[in-house]
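Every protein chain except one is present and positioned as in the full complex.
Labels A, B and C are assigned to the chains in the order they are written; within every chain, residues are numbered from 1.
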Amino acid sequence: MATVGFIGLGHMGAPMASNLLAAGHDLRVFDIMTASVEKLAAEGAQPMDSAAHIFSESVDVLITMLPSSPHVESLYVTETALLDVIPSSTLVIECSTIAPDMAKKVAAAAKEKNIALIDAPVSGGTAGAVAGTLTFMVGGEAAALEQAQTYLSVMGKNVFHAGDNGAGQVAKICNNMLLAIHMIGTAETLQLGINDGLDPKVLSEIMKQSSGNNWSLQLYNPVPGVMDNVPAANEYDGGFMVDLMAKDLGLALEAALSTQSATPMGSLARSLYKTHSIAGNGKLDFSSIYKMFGDS
Amino acid sequence: MATVGFIGLGHMGAPMASNLLAAGHDLRVFDIMTASVEKLAAEGAQPMDSAAHIFSESVDVLITMLPSSPHVESLYVTETALLDVIPSSTLVIECSTIAPDMAKKVAAAAKEKNIALIDAPVSGGTAGAVAGTLTFMVGGEAAALEQAQTYLSVMGKNVFHAGDNGAGQVAKICNNMLLAIHMIGTAETLQLGINDGLDPKVLSEIMKQSSGNNWSLQLYNPVPGVMDNVPAANEYDGGFMVDLMAKDLGLALEAALSTQSATPMGSLARSLYKTHSIAGNGKLDFSSIYKMFGDS
Amino acid sequence: MATVGFIGLGHMGAPMASNLLAAGHDLRVFDIMTASVEKLAAEGAQPMDSAAHIFSESVDVLITMLPSSPHVESLYVTETALLDVIPSSTLVIECSTIAPDMAKKVAAAAKEKNIALIDAPVSGGTAGAVAGTLTFMVGGEAAALEQAQTYLSVMGKNVFHAGDNGAGQVAKICNNMLLAIHMIGTAETLQLGINDGLDPKVLSEIMKQSSGNNWSLQLYNPVPGVMDNVPAANEYDGGFMVDLMAKDLGLALEAALSTQSATPMGSLARSLYKTHSIAGNGKLDFSSIYKMFGDS
Partner (left out) sequence: MATVGFIGLGHMGAPMASNLLAAGHDLRVFDIMTASVEKLAAEGAQPMDSAAHIFSESVDVLITMLPSSPHVESLYVTETALLDVIPSSTLVIECSTIAPDMAKKVAAAAKEKNIALIDAPVSGGTAGAVAGTLTFMVGGEAAALEQAQTYLSVMGKNVFHAGDNGAGQVAKICNNMLLAIHMIGTAETLQLGINDGLDPKVLSEIMKQSSGNNWSLQLYNPVPGVMDNVPAANEYDGGFMVDLMAKDLGLALEAALSTQSATPMGSLARSLYKTHSIAGNGKLDFSSIYKMFGDS
């Protein structure tokens, strides 16, 4: 068993850390919220009073799960500047969903210090984090990824190697942009069918077996009454929040601007999710975009 | 075996009629293009010199496959006014892709004459018509659909009952609108990934196994080099033409206007396919929308 | 002074008829709402109990102001079939805002009966109708327009000859589509400036004097607090209703479909106005689209 440093114990980070503890690893944990640290300590982790303190003893791997690009830059490079403290023998697994450009920048800074670092953003939500069934999309060298598999396999069940550093982030935001496009498209299409007299269950079934088929139709129908056990069956409570989808679409557009790409559908998806949030729906599941189309 | 009237022997209608002939049915065929009629006659069909002439003898079923709403209105109601000629014992299977409102109008006119009529637009393209593997999306009464199954099963392999008359058309255009949204979304997302350094094969694979999954990724990848045996592998030749997709999106928007529906993604999809056609790509496969995003 | 038939005494038609009365013309009026007829009768008009009854005596000109394409078709061609009754000496001024295709159809039917008819949709709203300051956009022959000027000049102050029959409708819906694009663009741009720290008054002033200048900035600023005497200063009460703008955008898209035109901005504008209406804002002024962008 290994010694693991873990920074960022929020809705995603906490259950990921718990799963590592349950697998028998020694954890040294830190978060700016003391209560989050104490909760993990009660499960057997060693509480640290600063990020740097984690490295007062030798650790095999550092895992971080932070809210956004500036947090990651601050932790590794500018304010806390953890890369000045981390021994080059430590493997770093950076799981935050951030801008690819920032992931590349941090990876380059790590490389200068001879520290092996992979970007490994996740999909699967809080439920996947608790169940240990997350999907990891990894950017970085194959050797580092191989070394990371032990830990990733405790927290998730699928691991994709997307390419060099930053590629994990690119894959993540590409996937979520396409998901947002599907979800809105599925919602407006089903409402068009309903308005023209069709039963959304029948129409969903037909499209699932035809060329309109997509993940939203299969597993996450946005129209109340079509599927059980989805947020649409529960007033759009739970699931993946509108504000988080809007954040990921923001990262996708940031990448589109940075790479001179045209993304008309993705841009419209961000605009619609953003207006949906401004209208007061930011905390609902992202399939609630259906409310924009249906008279209710 | 039955006697079948068949009107409309274009790229889709001709192979559909051939399959009915091959199954042993007697065919009485008409098209405004004499050459098309002669071709079917050479296969054993009885050539007719007018649509109405089909009914100079008793036929069990009439199948029509025409280009657009005005053709269907003209044939059944206004100019040719075939509904004045068709005996009420004849089953009518109307396979054209037309506006739901027109399908309902023609069905209502048939009902006044006690003629059983279903709308049964198809998907599957010319290849599916030749192979007899079309999908039929049917609107109309269950009894009429049951009666039609014998003929539909010769021409296709999937038959969906979408609802009352017109519902077949609604299901068809809903499906194709969602398909267009997917296809554009998939194309721009893959190009964003490419521009940020990813291999489109790798990114496609990751998204197929994640929440970005859709039919275009699975069977019809728009990026050259990712899949074999798709139009993208053959300079976008063959397949489903941009101009036909633009036509179907036009029908979807017509339905959206008629039913007071909001379809932001579908509307943008039509605008993009239409500008793609104006730029000279109307005869290419619809996955060629990828050219709009990739520097080539 | 002339004898004028007037059909359609709603929010626009009633004050237009009043102005003709005030100018000394004899009016024979009809509306399906008896109360509307009685109100004009109290002002001195002759009440008619049917549309056809207007022609029981000779009239010089018929003016109609109806809600939508089906009403106009029904009145002139199909149900009431007024064109069978109107003497060919009567000039017809059709002021409803309807689909250009319908305007052309009715004009063609009138021409068959040798009846001179122009389409003359208006802009300027209820206030303009009351004040007699409407703008007329006219389609039809120059001679008919010249004959109509006496009446148009009583109801409005600007008359544009857009072209042949139907062209008045095309000009009207083109103008309103561009207006909707401006209004949404102005609203989102001002909110972007506000969110980045600018005073909307200052930003509006700068853009008005620069290449961003448009009618909305000049006369109809959508941000509360920038201008007095606009709907934004009065909780978006009054003015031009969201639902009417959505109707006009629907006519524009119908024309775009009919003419195979690509209108990406106009299509998006319709989608946004339609979702704004679905969210419960249909009766507000159309500048209320600003609410979609501002945290309030």
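Everything that follows uses one rule, which is that contacts are C-beta pairs under 8 Å (C-beta built on N, C-alpha and C of every residue); 3 or more make two chains touch, one makes a residue touch a chain.
This structure is a prediction, so every number in the text was calculated from the model and none was measured.
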{"item": "Options C:10, C:67 or C:185, residue touching the unrepresented chain", "value": "C:185"}
{"item": "Of C:54, C:129 or C:255, the residue in touch with the unshown chain", "value": "C:255"}
{"item": "In chain B, positions touching the absent partner", "value": "268, 275, 278-279, 292-295"}
{"item": "Touching residues on chain C - with respect to the absent chain", "value": "100, 123, 135, 137, 158, 160-164, 166-167, 170-171, 174-179, 181-182, 184-186, 188-193, 195-199, 202-203, 205-207, 209-216, 218, 220, 252, 255-256, 258-266, 268-269, 272, 292-293"}
{"item": "Contacts of chain A with the absent chain, listed as residue ranges", "value": "250, 253-254, 257, 260-264, 267-268, 270-272, 274-275, 278"}
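Just so it is clear, only the chains that are shown with their structure count from here on.
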{"item": "Distance-to-centre winner among chains (Cα means, whole assembly as reference)", "value": "B"}
{"item": "Fitting chain A to chain B on CA atoms, where both chains share a sequence, rotation angle to nearest 5 degrees", "value": "180"}
{"item": "Separation of mean Cα positions, chain B and chain A [Å, integer]", "value": "40"}
{"item": "Euclidean distance of C-alpha centroids - chain A vs chain C, Å", "value": "50"}
{"item": "Overlap residues in chain B, where contacts from two or more other chains coincide", "value": "260-264, 268, 272"}
